[in-house]
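Below: one structure in structure tokens.
Of the protein chains in this complex, one is absent; all others appear in place.
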Amino acid sequence: MTELNRDDHPFINDLHVGDNFDGFFVMQSLQMKTTRANKPFIVFEFSDRTGRIAGKLWDDAEAAYRGLSEGQVVKVRAVVEEYLGNPELKVQKIRPVAGEDSTDVTRFLPTVDHDSQQDWDQLEAAMERLEHPGLKALLEKLFGDESFREQYGRAPAGKRWHHGYIGGLLEHAASMAKLAHRVADHYPQLDRDLLVAGAILHDVGKLQELKYDTSIDYTVRGRLEGHIVIGANFVEQAAEGIEELDEETLVHLKHLVLSHQGTRENGCPVEPMTREAFTLYYLDEIDSKLNAIGRELEKAAGGGGAFTEYIKLLDRMLYKGGGFGESTPGADPSDE
Amino acid sequence: MTELNRDDHPFINDLHVGDNFDGFFVMQSLQMKTTRANKPFIVFEFSDRTGRIAGKLWDDAEAAYRGLSEGQVVKVRAVVEEYLGNPELKVQKIRPVAGEDSTDVTRFLPTVDHDSQQDWDQLEAAMERLEHPGLKALLEKLFGDESFREQYGRAPAGKRWHHGYIGGLLEHAASMAKLAHRVADHYPQLDRDLLVAGAILHDVGKLQELKYDTSIDYTVRGRLEGHIVIGANFVEQAAEGIEELDEETLVHLKHLVLSHQGTRENGCPVEPMTREAFTLYYLDEIDSKLNAIGRELEKAAGGGGAFTEYIKLLDRMLYKGGGFGESTPGADPSDE
Amino acid sequence: MTELNRDDHPFINDLHVGDNFDGFFVMQSLQMKTTRANKPFIVFEFSDRTGRIAGKLWDDAEAAYRGLSEGQVVKVRAVVEEYLGNPELKVQKIRPVAGEDSTDVTRFLPTVDHDSQQDWDQLEAAMERLEHPGLKALLEKLFGDESFREQYGRAPAGKRWHHGYIGGLLEHAASMAKLAHRVADHYPQLDRDLLVAGAILHDVGKLQELKYDTSIDYTVRGRLEGHIVIGANFVEQAAEGIEELDEETLVHLKHLVLSHQGTRENGCPVEPMTREAFTLYYLDEIDSKLNAIGRELEKAAGGGGAFTEYIKLLDRMLYKGGGFGESTPGADPSDE
Amino acid sequence: MTELNRDDHPFINDLHVGDNFDGFFVMQSLQMKTTRANKPFIVFEFSDRTGRIAGKLWDDAEAAYRGLSEGQVVKVRAVVEEYLGNPELKVQKIRPVAGEDSTDVTRFLPTVDHDSQQDWDQLEAAMERLEHPGLKALLEKLFGDESFREQYGRAPAGKRWHHGYIGGLLEHAASMAKLAHRVADHYPQLDRDLLVAGAILHDVGKLQELKYDTSIDYTVRGRLEGHIVIGANFVEQAAEGIEELDEETLVHLKHLVLSHQGTRENGCPVEPMTREAFTLYYLDEIDSKLNAIGRELEKAAGGGGAFTEYIKLLDRMLYKGGGFGESTPGADPSDE
Amino acid sequence: MTELNRDDHPFINDLHVGDNFDGFFVMQSLQMKTTRANKPFIVFEFSDRTGRIAGKLWDDAEAAYRGLSEGQVVKVRAVVEEYLGNPELKVQKIRPVAGEDSTDVTRFLPTVDHDSQQDWDQLEAAMERLEHPGLKALLEKLFGDESFREQYGRAPAGKRWHHGYIGGLLEHAASMAKLAHRVADHYPQLDRDLLVAGAILHDVGKLQELKYDTSIDYTVRGRLEGHIVIGANFVEQAAEGIEELDEETLVHLKHLVLSHQGTRENGCPVEPMTREAFTLYYLDEIDSKLNAIGRELEKAAGGGGAFTEYIKLLDRMLYKGGGFGESTPGADPSDE
Partner (left out) sequence: MTELNRDDHPFINDLHVGDNFDGFFVMQSLQMKTTRANKPFIVFEFSDRTGRIAGKLWDDAEAAYRGLSEGQVVKVRAVVEEYLGNPELKVQKIRPVAGEDSTDVTRFLPTVDHDSQQDWDQLEAAMERLEHPGLKALLEKLFGDESFREQYGRAPAGKRWHHGYIGGLLEHAASMAKLAHRVADHYPQLDRDLLVAGAILHDVGKLQELKYDTSIDYTVRGRLEGHIVIGANFVEQAAEGIEELDEETLVHLKHLVLSHQGTRENGCPVEPMTREAFTLYYLDEIDSKLNAIGRELEKAAGGGGAFTEYIKLLDRMLYKGGGFGESTPGADPSDE
């Protein structure tokens, strides 16, 4: 067993059997159980942005249990043991974080890998080029609201697959909005303003579909309604009172939100019926697939071989490159 | 050619080649064309509740055209001719209906085949048994609004397949609500109030998805958003300000609306995730299928054979009964 | 290692590493192997109604092996050890149960959670309301046969998913029969007698598709023919000699059995072609889904969170309730 | 109008507008209607092996109607007219065929294009090579029954797509049986006797699924149960009392019948689970596809082009051959 | 019957019953038949870029037949008659076109609606930005070959659905190539050169899959191999001898061609496995869908209503715009 390290606060994926440490985690679940000898103990699941680990607390379980509740950020003193082949924390002390602890949400949640300001700049540049007074008014109303801006800037665009990190929604929408302008430059038959507004608002329902305080997960409403419906409804209510926004444009914009995943199989209640709806669907595919693929290739970069592992969500492997004409280095026998 | 019959106002499926008549129709479309000799003429499509028929007007087409617009109810004087194997109206006079004409929407639109009061009674009896204060308050707010009641009592529940007639939505919802009580009597584990409220409101989006003034058809908003989303959104907005309606119940009720067609393939953005959502989906299947099947069997009743024609929406024939052990009546030869 | 407990006869899911006990299990499999040193030993798999566990016997394996055969109920003396991370029995003694052992099938098989007499009462009440002389005669012939009654009362309606326990078929059929009456009360156009007879007999093929002596599993015939075909054939043969049962009614009844899972994808050789066949399909969906969902929600009740785990057979999670506005209990810091 | 031709009895696909003739047809349907002037008339559909044609009888309709019933073979005197662009019979006289008329089922039903004796020879040669006493006994029992032989020798194997003609079932089964021997010669691991018996009996349910007296069509039982289930049941009942037929072989044989269309989507209640079941499925595919393709290529042989028309049941065109390097014959201008 | 118009050479969709004219068509098929009176006649199908029409020649059929063969461009003198409800040509004279006739392929085949030079300019600008020496060498080799250029500039990119006209392949590829640059500007992680080369060559197999001399249709090889395989093979053979083109780049380029329709269901033997392959697939979807949608909206522009007809290839209607708040013009009664 290593000596106690009080200051390091290691991340979960750095823990090894025998480590003895103080750390900060999100307590995803806790359950009171009893041994055959009727002694109470607690079973935990902890997480931080690098992974998850189980834990058990054997001493004074009842007292500890009273002070805890699911979802809290906790400070834990523990030793790493092995149980049925997996590492597990033997918890010695545990309490909710208090004011004096210096923790930070980025410890628990993955975060976009660059300064979000550049995404804001990109998004605002895209909005500035719009001319439709109704769409401009709608976007100004929304982005003029500080609380909306803050949520929009922090929300992830997914739980895991694409843009699944703090700042991911903004990054995704800003990229889509700029790309939408490029594509509207290419195809004059597209209604640029609708396409760009659709790019900015297509995933706005994620603000309520996901929670992202101490871990990224679906809200109850998110699972029972889905971000597509929440988003369309949000747009409709936000549009109330904006006189410049004619009904046809508003219904078309809602159609863009409702059909942006392209097919019923993908959860759209309606499928694209306009040029802009088809185009937005494909642009979303490009931007989200390239984000997800990028992360998969990054994960696979270390390993050998020219392909990634099989990736379930794509139902295939990806080609990383290489695999042709490798020279086999000469052998250097070092045997008996 | 038969003599002109000024008073009979025949329905479209009673017209025969040679008939000469005055009638009332909905003018579904009109298009100005010109002959090779550059003479203008108008091509029409007319409808009433029994069917559709094409028509042409050759004389003074330009003057007539100025007074007409798509979707109007018109009075027509015409002769039935045959064109490329189909009957067609040679229109002699045509004008929009005026105050002195006694026409009635039931002439143009199919209507429920019994007094809707019995459906209202059934619906209200079902509502009276509810106990959840929030759901009661929501339904009272809605059904206390005269304009909502009027729409709800007139709307069809479909364009053609099931309950596709004036009063169809009310008939369908009232039947579902009563059936929901029967099923809740059977399964105590079901939340009766949610199931019944879901039965009453699951198709409320049809009020805006369909128009049913002079013909039953989709509205633009209906096609671009779909009744499922419109309905869930309607419920959300109607619930505003009802304090007895807790958020969990409201989200569950919206989930019932959003998942009531059971699968993504059927256009649901989310699939049933509760006992009540599964049950409502199957009850809707039973009530709508039995309505549609009933009409198919009725249509097929006249013809011979033990089966209906192939029915595309079901991808099968239906069995009408019979077909076993028919005695072959003795022949009565009447030949040379 | 705990002291030997001769009387407790623990269930498998109560065993812990170190336990030393006498117990009764079904021996699902046994296989003679040899170590590298050529010593014979036996590898077992044991089960009871709570689960499965592996085992090994190292001493006098050959003698023990001669007295055993797959599928027997055995009495076992063993110690619980851990092997590759899983608990496993080190068997010291093993023999088939003998007359003096007091074991009981309910020890090995899950059983319906209430007195089956209430299901019989419900079923018989449903049968009494029938009027069609042919269907009545068929049911009387079947349920008048003591051996059929016994099988029908004991059979499960599934291996695991719904009604997968002793008495499950009767419970399911009785519920369906009563529900069929309720629905026939609602829709006068339904042939009540056919629907109820279909409800009672739709799963009768399970009597031969499944075996349920010491564990619930498929028979060879069950896998190679399926309960749908076995059931329809059973009905046909049972109907022989019943003169009141006209051919049309009999064929319709077989159609109900053959189409009761609704689609070809679900294993039906024919799909519903009558009102009664459609309705029976949906009622079966409701009754079996509510049973399965109920067990899933029960299993998930202990855990935290508002949703169950992902359930593969439904391809979704279920909503358990809650998850809104939880107050976060005040923290009670107990740290250094 | 051509002169009356009393002797020719033309086939339907040889009729031309203006023909005046006596003929024999199957009366597929008849319906009494009335004109607006309240005069009764009859609407018919007639068929023979070459096609179908509508007809009307205007005079003494009521008297004629009393002597007729659906499905009869009738003698008709009529003139061919054109109605709404299609040829139609104006019937002058009609009566059921009587003893003195020399008609023959082959007039009305398509029939296999060679002497069926060669199919019987092939089938019997295949049966003679079998060795399994139970399967031999089963086949001897069946084919020793004169009435079974007669039905088996006349039945079609389909309504239209493959082997859809009198003698088609025998032709298909005999070909399959011989082919099964060839394939069993190739793969010694196949159980020859089961495969050949499966080949002979896989479609035996067609005897009751189809009727083929005056036209080939489904029976009510055929549509409501399907030939797969009827066939498996038939085998089970035929096997009763044959002691040499052990249960495993019988269940395997029924499995071959039940799975011979390969997939649930194709209407199989169970899918192939043995070598013989997989092989029988593919052999059935080969024999039925080659039959159907042969007829499609024959139909298309006359037309130009290297491909057939689009064939819906195959969802593709077939390649007829040719289409490369055609020389363009020299032009022979014959213009002004 | 109108007077003979020798000079107008009308297009098929301008013909009316009674017209009497000289015209130029492609003779898609011709078939010699005989009347019941044994007189030979010929049945034709003619086409030009506006449609298809049937024809018959009754006089001196045998002589005429000798001078004709399928697929020729012919000069026809005919009168338009009506047969079974459709217009049809009664041919009086017919001969293959001769040198003195001034016909032109654009008469028979639809052609891109602008000067193709602008597409060439766009394509070449896209090629000039490439830097990969192997890809540059490959493209230079291909586009340096005059015969390849000519084919590439004339070929359509489809039979009907998208870019189905002379010059369509070039238009499509040039648009894609420019768009690929825009998207590579947006996503620096994309390999610009591969993406652009893929855009230029993805449909190169169309050169051999389609013929487009007098009508656009599939070649035999096109149907039996498909443009995807033909294209990949073409690239492989073109690459032979280009030393700058390393194997990895070549295989990747072939992968782009082979996967550019995205899924196996769409006919791809392999599915996208790289960033560039996914992106190329979506860009192809955008460019081809916008082309096809544009033509559908154009076709529908004349008609009334806010939606197009149901479009089978999209399995939906498209929204044309409008349909909100239409004022109903005042009625102008002109009746009795």
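As written, the chain order gives the labels A, B, C, D and E, with residue 1 at the start of each chain.
Rule of thumb we're sticking to: a residue touches a chain if its C-beta (ideal position, glycine included) is under 8 Å from a C-beta of that chain, and two chains touch if they have at least 3 such contacts.
This structure is a prediction, so every number in the text was calculated from the model and none was measured.
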item: Displayed chains contacting the withheld chain; value: A, C, D, E
item: From C:L224, C:C268 or C:L283, residue that would touch the chain that is not displayed; value: C:L224
item: For chain A, the residues touching the chain missing from this view; value: 16, 82, 84-86, 302-307, 317, 319, 322-324, 328-329, 331-336
item: Chain E residues that touch the omitted chain in the full complex; value: 220-221, 223-226, 228-229, 232-233, 236-237, 248, 251-252, 254-255, 258, 264-270, 273
item: Missing-partner contacts on chain D, residue numbers; value: 175, 178-179, 182-183, 185-187, 189-190, 246-248, 251-252, 255, 271, 273-275, 278-279, 282-283, 285-286, 289-290, 293-294, 307, 316-319, 321-325
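Rule of thumb we're sticking to: only the chains that are shown with their structure count from here on.
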item: Neighbouring chains common to chain C and chain D, by label; value: B
item: Chain-contact steps, minimal, separating chain D from chain A; value: 2
item: Selected interface, A-C versus A-B, where C-beta contact pairs are more numerous; value: A-B
item: For chain D paired with chain E, centre-to-centre distance based on mean C-alpha positions, whole Å; value: 41
item: Residues within chain A bordering two or more other chains; value: 220, 223-224, 248, 251-252, 255, 273
item: Graph class of chain-chain contacts, one of line, ring, star, complete, other; value: other
item: Every chain pair meeting the contact rule; value: A-B, A-C, A-E, B-C, B-D, B-E, C-D, D-E
